[in-house]
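Complex shown without one protein chain; remaining protein chains in place.
For reference, chains read A, B, C, D and E in written order, and residue numbers begin at 1 within each chain.
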Amino acid sequence: MTYPYPQLNRPSFHWERQRSTEPKVSDWIETFEVQDEIDFQAVDVTVLGVPLSRSSISASGASETPLAMRQLWKSFNPYHIEYDTDLTSLSVLDLGDVEQHVTDISLSHQYIKEAMISMRKYHPHTLPIMLGGDHSITAMLVKGWKESHPEQRIGILQFDTHFDLRSLEDNGPSNGTPIRNLIESGTVEGKNVWNIGLHGFYNSKSLKEYADTHKVNYVTLLQARKTGISCIVERALDDLAKKVDVIYLTVDMDVLDVAYA
Amino acid sequence: MTYPYPQLNRPSFHWERQRSTEPKVSDWIETFEVQDEIDFQAVDVTVLGVPLSRSSISASGASETPLAMRQLWKSFNPYHIEYDTDLTSLSVLDLGDVEQHVTDISLSHQYIKEAMISMRKYHPHTLPIMLGGDHSITAMLVKGWKESHPEQRIGILQFDTHFDLRSLEDNGPSNGTPIRNLIESGTVEGKNVWNIGLHGFYNSKSLKEYADTHKVNYVTLLQARKTGISCIVERALDDLAKKVDVIYLTVDMDVLDVAYA
Amino acid sequence: MTYPYPQLNRPSFHWERQRSTEPKVSDWIETFEVQDEIDFQAVDVTVLGVPLSRSSISASGASETPLAMRQLWKSFNPYHIEYDTDLTSLSVLDLGDVEQHVTDISLSHQYIKEAMISMRKYHPHTLPIMLGGDHSITAMLVKGWKESHPEQRIGILQFDTHFDLRSLEDNGPSNGTPIRNLIESGTVEGKNVWNIGLHGFYNSKSLKEYADTHKVNYVTLLQARKTGISCIVERALDDLAKKVDVIYLTVDMDVLDVAYA
Amino acid sequence: MTYPYPQLNRPSFHWERQRSTEPKVSDWIETFEVQDEIDFQAVDVTVLGVPLSRSSISASGASETPLAMRQLWKSFNPYHIEYDTDLTSLSVLDLGDVEQHVTDISLSHQYIKEAMISMRKYHPHTLPIMLGGDHSITAMLVKGWKESHPEQRIGILQFDTHFDLRSLEDNGPSNGTPIRNLIESGTVEGKNVWNIGLHGFYNSKSLKEYADTHKVNYVTLLQARKTGISCIVERALDDLAKKVDVIYLTVDMDVLDVAYA
Amino acid sequence: MTYPYPQLNRPSFHWERQRSTEPKVSDWIETFEVQDEIDFQAVDVTVLGVPLSRSSISASGASETPLAMRQLWKSFNPYHIEYDTDLTSLSVLDLGDVEQHVTDISLSHQYIKEAMISMRKYHPHTLPIMLGGDHSITAMLVKGWKESHPEQRIGILQFDTHFDLRSLEDNGPSNGTPIRNLIESGTVEGKNVWNIGLHGFYNSKSLKEYADTHKVNYVTLLQARKTGISCIVERALDDLAKKVDVIYLTVDMDVLDVAYA
Partner (left out) sequence: MTYPYPQLNRPSFHWERQRSTEPKVSDWIETFEVQDEIDFQAVDVTVLGVPLSRSSISASGASETPLAMRQLWKSFNPYHIEYDTDLTSLSVLDLGDVEQHVTDISLSHQYIKEAMISMRKYHPHTLPIMLGGDHSITAMLVKGWKESHPEQRIGILQFDTHFDLRSLEDNGPSNGTPIRNLIESGTVEGKNVWNIGLHGFYNSKSLKEYADTHKVNYVTLLQARKTGISCIVERALDDLAKKVDVIYLTVDMDVLDVAYA
């Protein structure tokens, strides 16, 4: 199959992959070559960059993250010593970046949603990993998934310092709103969201009240540390396992969004 | 007159102004207090922040510039020793910042244009100074002026490393396009633009060709240094004086746009 | 009551406070306006900047801290998610900064002491919070309190990497001396001081011996982590509760002194 | 012809080249693909990375320069506005980096020399541009050229703050020695070296005396500014034109060596 | 005895040592004066700088560490409050730095080995502490010890994020190879190495397999935190106590190698 994504740009650069007994991540992950025929059957995981940060409430460089992460691939091994896990048994393909418009944010959001729909249509057996971009993209990606699989109930496992439950009325689908966006659009139910890691003076009380009203599950960092973070994660996964068909994981660390469903 | 600007937010903070024989800029420039009646007749200059950087081609923090510049007012004197010029004879009023929408860039652009129109309507005798913001705002501000004074011919004196003549077709009115935007909309004629300071490997050849076709005047940094920068500026002003009614000055130094008409 | 502090300068700037369902700290804390009549009865907490760092043993920028902290008020919410605590029920007034002399440190120290005396005299029901400044100010503030309330026994709860028990003989009341200053002046008894957090190679043995001689209570970071920091704090508070009438809390993190009595 | 360089590694990454009316340098310069047949006849310029900094007297990161420069190709246009020069008429091929040994510096130096010999042998009509690397590489590259063209007299045009005339006796062919290395090995005559830009307290007097003894031409920054830098360069080129067959240009800016012959 | 080290340079600078009740590390550690007769009998500990980083796989400034650490001696007290330990009862002598060649890494390695041999020969009762330098030096130092004490079995206690078990075949004795170097040369048996702190994606699987084959003991950071780091260290020391005569401790924190035997 040739490159099937009108909304995507090929990765802006490729590492020269080398055979080695000490491979780097850059030797492992494949990227498209112009002339490639892609055998998606042989691909386990797809990587997708979403270089958007115009939708951030405050000025943000998160749009540089996909490039920066690809550049770091040469500094890491695909083997994790603490878990004795060798990732190279998985075949990973870097699809490139979702095309982003400079002055029309809603168009960029639409492309993001369509990219997810395309991935679910052309190679639904692959696990998508998205590299953001500000957190507004989570709403678009999950909506794309829902449109592809309308029958599925979707859960969210969110590691975040913020609720991201701000109202869309004032400023549209900014990076402060994705979870509310998903709840209000009926894409995800509040009770199927678990937010772990809220802390400090970074949320207003009104957002906490919204979370309570919509039965969003949340565990503050203080609680998570007392109980044990792995224990809390297990509890969240057990709860979601009973209620949903698929879980979208999102890690928001201001500059880093890693997400897969 | 009370605060007449629906598109403006009052300055986010005020310096406590103090009487002193060694005043700082922060002791000189006035800002609105909530309860103020404004006597615009007594105001010579108005300052307007335009905290927009979403329309930048690459990730930019230029939206922080108006705040950063106000914070620096306490570090400078309103007296320039080299020109022996005391600015305190001018009455300067900080109007605040143009309201900016988080996810609708065209709405932000519209507010910017409207703010200029309001300034020209309510206190046309004042000299407006705008603190950007990325360079896309120049197109909006000059269009606002033109709408207020349709009979006037407008000249542009631009200090810039770029032409800012990119096509609007691909990515809309981004920070690479304002001068072309003004030319193609008929707001300013190419021959009434002087761009001083172009240099290095920062412009494509196609933009230079566009400039030539539309008779934009430009002087590269190399030429300006050979001839003398003040001489070049004089030449530009002489030329514009013959052809236009009003000159809009814009200084684009990536993070700094100071503009007045 | 009008502004009653000859030793104080009004805050150097005010945030424009806004009504919002998502208020920031800058929307909550009030600052003086020139024309204000102050109803101190309605104020629960007063904030006082003490921008002194000339009395530091090594070059320090701690005098910039009060300004820097006020500038950060716009970045934080007055609601803490982990403790579900909304601070906006408290009325907080920013009094401004204690006047500091450029070349006469003892005069600056005297102003600091007098500012505390004024606060205790004019609005003794308010809780003062002081933003330093180097740690020499703790001696002056506590002495001011003692002069206002000579009958009260004062305890100190200190979070610090240093004892701050250096001799005043060599270099006067520097930032290495405040606790010794209070002990030797009879303001506070050594046994009523609890220092939590000492660690590493930052104290000389002779200071530890002074602490032992004067029965200063101290818990190193190593001990605090073994026992549990909250447990140690509880133990300190229990001990002080039996022995003193009022506790002065001081947090010395090199650039940050938050203190209240 | 297939890739003919045993001492070279292909470029560690490729930019995805795109057709555009506003091309970037990364869209212009070609890099090898594994399967490429190279038609060297069509290549005007070859780029060679020399990522060596182990031979620097003080700790240096100059070995990162070739990678860093390739990463910057996306930030520059191949058109220079001040000289109205469009570089895209030249065909440029990035050959990759000279293999460098981690603990055997003399082996790395040998590879560098051999890479130059190969370039001169397989495609002598191309202009080589080398991206260093510390300045020790200049000795190796020029020796390689000399071995390929023993009949040619070679001149050096050097822009540098240092003479690079240190003795090789103490510490071998370090980055302080390349010009002396070339003189003492008979590769280049001292009178055929022009060093422009020496300044400040960065050279010892003994090196100046060596330069005088060997009739090295040098112009300090002070002299160059008085006379005019372009005038000095012209004078150097005129002088060399009379005496040598080929000129090797080297620019040493601590972190940047651009060299071509 | 006069200075007995041909391979050593005296410390490049001395702190002026002062008598004080609050001594700093710089007042405690002695350095050579040119005219000194050294009474090694009175010295408990010797400090040796090893300013080598040319043997690092990636560009490194670790050669600056010995100088940087000496400069920091003025910022620390020789008393540790958490362990109530006063180091001044030990007599410590700074011997200076091992001479390093700029372009011959194997010669530098040889000097490092010889410096250890000299220390063991002239004052075997002193405890050597070495300040690196990249981790390649550990192989040289331990080989020097072994040559001085061929009858001793040596154990290694290594705190490291890497195995440092790379093959020497490709790139010689780089900073990725010291432990393998010691094993393959028969200096240390794999079972007498304990590596604590391995973590993340920084090691290839093949190195883990080498460690297993050679029975190197290792504890990942995850395991160490679960069990308790002090517990793991005790376990390692107990194990080594049964099997070896002397333990070489090495702490590799990229820029910091503190080692003693």
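Annotations
We take it that a contact is a pair of C-beta atoms (placed from the backbone, for glycine too) under 8 Å apart; a residue touches a chain by one contact, two chains touch by 3 or more.
Because the structure is predicted, anything quoted here is derived from the model rather than measured.
Taking every chain of the complex into account, the chain not shown here touches B, C, D, E. Only one of C:Q41, C:S75 or C:N171 touches the absent chain when the whole complex is considered: C:N171.
Only one residue from D:K74, D:K191 or D:K208 touches the chain missing from this view: D:K208.
The missing chain, though absent from the display, is touched by one residue of D:V45, D:L221 or D:L249; that residue is D:L221.
Chain D meets the missing chain through residues 166, 198-208, 220-223.
In the full complex, the hidden chain is touched by chain C at residues 53-57, 59-64, 101-106, 136, 171-174. For chain E, the residues touching the chain absent from view are 9-16, 33, 71, 74.
Definition applied: only the chains that are shown with their structure count from here on.
Listed here as common contacts of chain B and chain E: A, C, D. Matched by residue number, over half of the contacts between the chains of C-E recur in the interface of A-E, chosen from D-E, A-D or A-E. Measuring from the averaged C-alpha position of chain A to that of chain C gives a distance of 44 Å. Shared contact sites, meaning residues of chain A that touch two or more other chains, are absent.
Here, these are the chain pairs in contact: A-B, A-C, A-D, A-E, B-C, B-D, C-E, D-E.
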